[in-house]
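Complex shown without one protein chain; remaining protein chains in place.
Then we have chain A:
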Amino acid sequence: MPPTTHPPINGQAISDHLVRLNLHPSPSFLHSFISSQTRNLPINAVCHSARFRILNADIRECLSPPPNQLLPRDLTRSNPHDLPAQERHLAGPFVLQIAWVEDIGKSKWSQLTEWEQAKRDEGREKVVGLADADSDDAAEATHPANAIGQGRSQALAPKGPFKLHLHDAQNPPAQVHGVTVGPIEGINVDVPMGGKILVKDVVVARGVMLLDSSNTTLLGGKVHALATKYKEGRIDYLRRHLEGDGTVG
């Protein structure tokens, strides 16, 4: 129970504020949030703190958006025998939580190698590789070894694209894959898991959301447990796939 010495916190004002940010708080979240406020802070600061709490909590526990802001259940498997629709437009807006990220522009081997190298180099002097630093001399600057396991065209491609595993606030959550067809600020393999994105007016092709900066914004936040699990698990995941039959798709 809130201390009685303070005037009651305006739950409606907080809720209105969050809704304007497309974050529809669940009643239980709102209740526990308000009851945890012990000091009489300006409403702005309280709103800010509520937003922060939402972004850093599991989406299923803190949001309950109206039905039109939840992913349709038939997005990825309208019918077990059919492919998902070639193209479907969704207006949203949707707030989705990131559960996993993969860089599909780089081979898993090179991601693993980079990680291992970075780990070895931590706090130590770095061996200068053939790929490092551009030599001023024309003939030797580019070398096949630079592109180990990558293929030459890699150099021309932008970073990523990234494949995101996303879900909404339903219980059980509706899940969807998103692919960043264009770069989106803040989204890469280092984005913390449990982070939230806001997606509007998006095309879903064969059940995959095509994300770019025109329809997607990273709201931020993270869910500590998920972020840790991902950080620790990503390398194992890469390794497992490489140790498998090598035909990860």
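We adopt the following convention: a residue touches a chain if its C-beta (ideal position, glycine included) is under 8 Å from a C-beta of that chain, and two chains touch if they have at least 3 such contacts; residues count from 1.
Throughout what follows, contacts and distances are computed from a predicted model.
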item	value
Absent chain [UniProt protein name; select from "DNA topoisomerase", "PRELI/MSF1 domain-containing protein", "Protein farnesyltransferase subunit beta" or "Protein UXT like"]	"DNA topoisomerase"
Contact with the hidden chain (one of A:T38, A:Q86 or A:N171)	A:Q86
Residue of A:I104, A:A118 or A:A225 touching the missing chain in the full complex	A:I104
Touch residues of chain A, complete complex, unshown partner	86-87, 102, 104-109, 113, 125, 127-130, 132-133, 136-145, 147-158, 161, 163, 177, 179, 181, 205-206, 208, 210, 242-243, 246-249
